[in-house]
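Take a look at the structure below.
The complex is shown incomplete by one protein chain, all other protein chains being positioned as in the whole.
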Amino acid sequence: MTSTPPPPADAAATVPALRVGMVGHAFMGAAHSHAWRTAGRFFDLPRRVEMAAVCGRDAASVRASAERYGWESCETDWRALVARPDIDVVDICTPGDSHAPIALAALAAGKHVLCEKPLANSVAEAEEMAGAAERARAAGVRSMVAFNYRRVPAMALARQLVADGRLGRIHQVRASYLQDWLVDPEFPLAWRLRKDRAGSGALGDLGAHSIDAAQYLTGRRIASVGALLETFVTERPLPASSSGLSGTASGERGAVTVDDAAVFTARFEGGAIGVFEATRFATGHKNAMRIEISGSLGSIAFDAESMNELAFHDRTEDAATAGFRRLLVTEPTHPYMDAWWPPGHLIGYEHSFTHQVRDFVTAVAEGTDPRPSFAEGLQVQRVLAAVESSAAALGVHIPVTS
Amino acid sequence: MTSTPPPPADAAATVPALRVGMVGHAFMGAAHSHAWRTAGRFFDLPRRVEMAAVCGRDAASVRASAERYGWESCETDWRALVARPDIDVVDICTPGDSHAPIALAALAAGKHVLCEKPLANSVAEAEEMAGAAERARAAGVRSMVAFNYRRVPAMALARQLVADGRLGRIHQVRASYLQDWLVDPEFPLAWRLRKDRAGSGALGDLGAHSIDAAQYLTGRRIASVGALLETFVTERPLPASSSGLSGTASGERGAVTVDDAAVFTARFEGGAIGVFEATRFATGHKNAMRIEISGSLGSIAFDAESMNELAFHDRTEDAATAGFRRLLVTEPTHPYMDAWWPPGHLIGYEHSFTHQVRDFVTAVAEGTDPRPSFAEGLQVQRVLAAVESSAAALGVHIPVTS
Amino acid sequence: MTSTPPPPADAAATVPALRVGMVGHAFMGAAHSHAWRTAGRFFDLPRRVEMAAVCGRDAASVRASAERYGWESCETDWRALVARPDIDVVDICTPGDSHAPIALAALAAGKHVLCEKPLANSVAEAEEMAGAAERARAAGVRSMVAFNYRRVPAMALARQLVADGRLGRIHQVRASYLQDWLVDPEFPLAWRLRKDRAGSGALGDLGAHSIDAAQYLTGRRIASVGALLETFVTERPLPASSSGLSGTASGERGAVTVDDAAVFTARFEGGAIGVFEATRFATGHKNAMRIEISGSLGSIAFDAESMNELAFHDRTEDAATAGFRRLLVTEPTHPYMDAWWPPGHLIGYEHSFTHQVRDFVTAVAEGTDPRPSFAEGLQVQRVLAAVESSAAALGVHIPVTS
Partner (left out) sequence: MTSTPPPPADAAATVPALRVGMVGHAFMGAAHSHAWRTAGRFFDLPRRVEMAAVCGRDAASVRASAERYGWESCETDWRALVARPDIDVVDICTPGDSHAPIALAALAAGKHVLCEKPLANSVAEAEEMAGAAERARAAGVRSMVAFNYRRVPAMALARQLVADGRLGRIHQVRASYLQDWLVDPEFPLAWRLRKDRAGSGALGDLGAHSIDAAQYLTGRRIASVGALLETFVTERPLPASSSGLSGTASGERGAVTVDDAAVFTARFEGGAIGVFEATRFATGHKNAMRIEISGSLGSIAFDAESMNELAFHDRTEDAATAGFRRLLVTEPTHPYMDAWWPPGHLIGYEHSFTHQVRDFVTAVAEGTDPRPSFAEGLQVQRVLAAVESSAAALGVHIPVTS
């Protein structure tokens, strides 16, 4: 037969492997798995990704996930995974309360770390993590927070436009992250509604994305905030079992200990101001992560529900033909898009994670620091903390500590 | 000849006249004039509107406006106009600093008063006006603040949907009023940029509309606010002459004494929260008066740049076919629209004023109280004052006094 | 008293009057009346418009319209109106079957004529009218067909862009005019559904607008067409009375003698091709008069349901930041818009008629030929006739083999 095996041994050998262990295998785990599996199929990665192990507490469940998502092996204790000498990268996809211990152990073990957002459930934890990351960095160990929206091509394009000066001086930011899955008062008390697991509610889950996006796009940090937090439904049915299955409810009810919605105003370093909203009660909106930046020369607007598009207004155009342009961010000259389909063919949410893997692997291979760093994750944590302090103080604008 | 004069003397005689005198004849004066001239052509008014007199300080200018807009006579002193026995209604279209003296004099003279928004430049003035209106009311004298957006059919429809319970319990309001005419730092220091004339900047000019709209649509008053005000360009060229011509500039510069942008969070009576933004620096937006209300059963969204549309989401629909509906508010069953064109044919900004005249004249004729009342205008003023207090106090949330 | 009457006798005297008589006072009559009454209030017209007379067959009804719309006198016979020496302009707002006799008589009497579209119900009538217009023109008598969409500012801007070469060589036109008021099979057999009154159905009522718009915007005439006409509901209830009231039905039914929908392909002189659709069965669309032009350098798209907007794509932009721009056609530099409101404040359907009056009165005063001329109206009529011929020619459509 004329058939030939495709990967010539020497070719594969020239690309060193990077062996990944992932902790957590729910929603984020599925997205990260797809990204690890897919990035090398569309991008020329400097490392051959090997999906070494996935870790979860329930043996049967994690075994099923491993098979489903294509991981070579399973672990039921993250300490075991972190201890494995064959693992180069630890990818943390658990709820926020375990980010710090896992990341600290992984960094101590010399593993590169990719950690889901928000970085931690408290500033103290985040400070410890950022400190550890900074020390590990000296030994060539890399760390990164998974603010995946930075890797949406439209967002990356928006950043380019700002960085290129196309918006001029930035005056204003308006950011909202609108979901509605909690409007039903019978939706059960999942872990994301418990402060001990999630740290906060809409604020940390959604608002953290908006804060990172605002600071990433403008290149400016938030200096102070004035906030309101609100919990519209204060008691919800407990989930039927401890397995965390959403959707099924027992007869008992428990207290919601996080915010349903967070709104705040902000001052940025350099003079811009902003207004932010994160909510799970915006009826009709499913994942409307929206941000708009107004500058002296132009403005941009993004909505994750139309994530392949970017609205761009160029104020230097003649007024008679100036208007918001709908950029379909699918051109080969757009960030990340030369790897995908012809213009006009959309990509999905999961591709932001694929791009994240590309950038993370590239940084590890090249010995550069991937971004956003743990230090950036810590700074977002400080903004979240200031929002909570402001809300607790009946709305006093609180400076973000630094 | 078979030609016959159309208005049979007796027919006209059966509809009593309502004689109007208007003070101020710039942008708002043009819009109000069109409304007085047009309302009776499309609606069956219970009074025959007569455009008796227009008043302005410059004799030549007001004469030209009278001819252009169709007023029977001119005045150069509003006191003279208020004193005329043949005038039934005084329509105040001047900057905010003269609202109080004109309205107080008109009410004292027994004239019905339609007053542009915001009601006044201070809470003290507004209180005096509301008190005078309340006293005059006992004598059958009517008064109304011209928050014209209430008369946009899409807004009136939104109010109906809320009042009919289609949105359920109101959780959140997001309101922004975005313009960009001040982004150019060489735009001259027009009266709207002077605190002594305008009271405030984007806050009173634009934010007052958003505040009224939010309270009108939800049926709930704002209880407290936490705010930031910002002036991005603090000095601007003085206008070339004292005539107030915008666009031409002298060599001298003066201080901008109002806000360019105002952002604030709010708590409503009854538990809803909101986020507000009013700005003249939102590059690319010309008149984006936007408001969205999220409730437990549905939500609505409006944008004045698409003012013939209302987005409506009905959460009681099956999830598979639920989505924001684009209502084209041009059906004969929509508020005000039976007077206009067949479905799908749009109406313009000026017809919010035409509808305002219809409602005002109807209330006067029927002896009912037109809304929004001066008391409502005062309450908006108190919200504006709370916003300014909060901003001045470095962002403390300030309760709205009552 | 200091009050002064505004229109100084001498000032008014310097602007000669133009006395208008209007025939027909239903939907179009209301729109034209508003335009005659309003144009001089916003534009500096070279003639002072006087609304001399309105004509309708029913004395009571026309008298009510005269009073409602502000006409000085009434006529019940158009011949009487045409004969009146005090009338300068005859404005024809009747169904198509009376356009020719009225226009011919008016032109013969030396009256300027503004005639609703389509120009006539047949090519023969239209030829006679165009011939008469051409002869009258020698005597300084002006005539114009009321394709009002040309006077929508967004459409006029689109024409400017094409004329300025911003679209390059025109390749393709896609035009559709979508309404849905006939989807209900119980909608009565109004005059627009009778071939003897209306000439055709969706084709002449809606398609004529699309044809004119396509030729106006491209500057090219349609050379040939291939068409389908369809009547989905062939019998409908007869209106309850001969008064033509739509909406009420008697028990009897009659045959629909016009098309419900017309679709056709077209070749333009110069090489462009196009596709057209006119329908009253496009469920959910109320007045979606849409047209898009694709050229070698750019393209434009318009939809009357968002009539203050024009989409514009400039292919000379860098691909990374090129996209359809949403132009809000409310800038003072946009056609007609310096007369209206500040940027971002919309105008309505009726303003297209106000602009039409401005242009017609200006042409009459200046002794130039207003456009579209009767000759242009005739050419549209020829396209309509070719569409009907093509649809009637059996075998034009190629069956799909099976």
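Order of writing sets the chain letters: A, B and C. Residues in each chain are counted from 1.
The definition used in the following text is that contacts are C-beta pairs under 8 Å (C-beta built on N, C-alpha and C of every residue); 3 or more make two chains touch, one makes a residue touch a chain.
Source: prediction; values computed, not measured.
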item: Among the chains presented, those that the missing one touches; value: A, B, C
item: Hidden-chain contact residue, picked from the options B:Phe43, B:Phe147 or B:Phe312; value: B:Phe312
item: Omitted-chain contact residue, chosen from C:Ile87, C:Ala190, C:Val225 or C:Ala304; value: C:Val225
item: Full-complex contact with the absent chain, from B:His34, B:Arg315 or B:His334; value: B:His334
item: Identified contact with the non-displayed chain, of C:Asn148, C:Thr279 or C:Thr330; value: C:Thr279
item: Identified contact with the non-displayed chain, of C:Gly70, C:Pro118 or C:Gly295; value: C:Gly295
item: In chain B, positions touching the absent partner; value: 157, 161, 166, 312, 314, 319-328, 331, 333-334
item: Where the unshown chain meets chain C, residue by residue; value: 123, 167, 171-172, 174, 176, 180, 183, 221-228, 230, 232, 261, 263-265, 267, 271, 273-277, 279, 281-284, 294-299, 313, 315, 322-324, 379, 382-383, 385-387, 389-390, 393, 396-402
item: Interface residues of chain A (partner: the chain not displayed); value: 1-8, 11-12, 27, 31, 33-34, 37-38, 41, 53-54, 59, 63, 65-77, 80-81, 84, 179, 181, 285-288, 304-308, 328, 330, 340-351
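As a convention for this text, only the chains that are shown with their structure count from here on.
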item: Centre-of-Cα separation between chain B and chain A, whole angstrom; value: 43
item: Two or more partner chains touched - positions in chain C; value: 328
